[in-house]
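Note that one protein chain is taken out, while the other chains of the complex remain in position.
The chains carry the letters A and B, assigned in the order they are written, with residues numbered from 1 in each.
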Amino acid sequence: MRLIAAVIRPLSRVNEAVLTAGRAIGIAAIAIMVAVTIVQVFQRYVMNSALAWPDEAARFCMLWMTALMAPTAFRRGGFVAIDFLPGILPATGVRILNLILLSLSMLVLVVAVQIGWREVTGLGGRFASASLFIPTSWDLSSWYRVPRSWMMASLPVGLGMLIAVNIELWLRNLAEMLGTRDLPPIPGGDGMDTGARGVD
Amino acid sequence: QDWTLRAVANSNEDDEDYDGLQVFKSHVEAASNGAIAVDIYMGTQLCSNGAECLQGVADGSIDVYISTLDGAAGLFPYFQVLDLPYIMADDRVAERVLSGDFMRDLRDRALADSGDTLRLMTIGNTGGWRNFANTQRRVQTPADLQGLKLRTVVADLPQELARAMGASPTPIPWPELFTSLQTNVVEGTANGITDIMSMRFPDAGLRHLTLDGHAYMGAYWWMSNERFMDMPEDMRRIVVDGFYQLQQATFASPKRKSIAAYEAFAAAGGEVYVPTPEEKAAFTEAAAPVYDWFTGTVDGGDEILAAFREAVAEAEEGLAAERDRDIQ
């Protein structure tokens, strides 16, 4: 029991640190998405000269936003589920059910992250972006065309973070089932917690 | 059966891709006496764009796939050579070039560049020729395109072309194009008549179509190289012949389909304009910067453009000789 708690504490701290960084990037990403889309409307409607890159840049940000924010939602219980059964089971039953469900989601995540990594490093990742470049010299005279793998990497990274969260949640359930009571709570309360789970 | 080929096209069953696949399936299944079976998946059931589907071909989850140019150009930029405007004059030239060794050279390059995974089997047609169409006015010369917000795919060459014509290239995703035309977010698009009609663009206000024929809408048929090479040579021969049949079918199908499409376009109030030889020359001249852009930015662009021009010249020569005999 001590042992489990000793694993949970550092894991929880690491997760919290990584997820905090992820949220910061996710917040920047959604801001950039809005900004470049507005720029595009302005360029096309006011300047009558549409740009090629905002569409792809915004999608780039959306993918990374999704991947980096979702683990936080998962950790705070924000993944949509029909939580009818846990409402009618006794506490121990709920914990056993949670352990089974978390094992199942772990299976999904582990398989997905492996396929995902193959995809990033495979042929599909070598496709060049149609409109995204980064400068490779200070005087902006040479540009590097961003490969598709930079976008594709978002999902495996997100899945990796979800795996870390999944392990933490699994261990927490186990510890609670074994009667541990003094685990550090999952931090929240940063104004991002929301009763809403989705678009409804 | 011994081999089941999973063939994917992102278009629907009204498309010439489907006609081609039907012919392919029928030939291959019959000629192999059932040893090869072909399962056809139309639309985005298995994958939804070039990069994704070609990756599927490379890793073996898909066996046969047709990509358009913007699907393939992300991996093989030099393929854009076939989209350079006004190089091939008509169907006969295009069909002859695409049946010849130029296609085989492209195949070798693509094989080498994809680590021997993607095998270009044939190049057919999907939708005839790309023409300028718009909601605003009749386009007779490049000057009429000046300032027009022209929808392009997010690929370099079509955007360069729009710019060269003085139009304002505007990237809009295909699913949003109807609404965008309807609301004048864009005023024009470059498509073939069958796509224009299957998407009901006249209902969105598209009225003016200029048959400048700036690009041949090539259909690039890919097969997993591993899958292909795993077959014994007699089966490979059957598959290769199947792709020949498919190519012929996709050459023919748009010609037949466009008749009804042009009629429907006229019935919907559309106006078709055929530029005079002088006007066509003006379009060709205005497009000059696009060739410079291609040779300047695409690796090996010079070389491949020269090879392409040579193939076209050869085809024209051969055609001229045949015609001379045929009219005597």
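By our rule, a residue touches a chain if its C-beta (ideal position, glycine included) is under 8 Å from a C-beta of that chain, and two chains touch if they have at least 3 such contacts.
Here, contacts and distances are computed from a predicted model.
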Chain excluded from display, named as in UniProt, from "Tryptophan synthase alpha chain", "TRAP transporter large permease protein", "NADH-quinone oxidoreductase subunit I" or "Ring-1,2-phenylacetyl-CoA epoxidase subunit PaaC": "TRAP transporter large permease protein"
Chains in view that touch the one left out, judged over the entire complex: A, B
Hidden partner chain, touching residue among B:180, B:225 or B:258: B:180
Contacting the left-out chain in the complete assembly, out of B:203, B:234, B:302 or B:317: B:203
Residue of B:46, B:211 or B:240 in touch with the missing chain, whole complex considered: B:46
Sole residue of A:5, A:101 or A:164 that reaches the chain not shown, by the stated touch rule: A:101
For subunit B, residues in touch with the removed chain: 41, 45-49, 52, 55-56, 59-61, 172-173, 175-176, 178-180, 182-185, 203-204
Subunit A, residues in touch with the chain not shown (by the definition above): 23, 26-27, 29-31, 33-34, 37-38, 40-41, 45, 55, 58-59, 62-63, 65-70, 72-74, 78-86, 97, 100-101, 104-105, 107-108, 111-112, 115-116, 118-119, 124, 151-152, 155, 190-192, 194-200
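In this text, only the chains that are shown with their structure count from here on.
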Rounded Å distance, subunit A centre to subunit B centre (Cα mean): 38
Residue numbers on subunit B that touch subunit A, as the complex places them: 50-52, 54-55, 58-59, 70, 74-75, 77, 114-115, 117-118, 147, 149, 153-156, 159, 168-171, 173, 185
Complex interface listing, subunit A residues touching subunit B: 44, 48-50, 52, 55-56, 118-119, 122-124, 126-131, 148
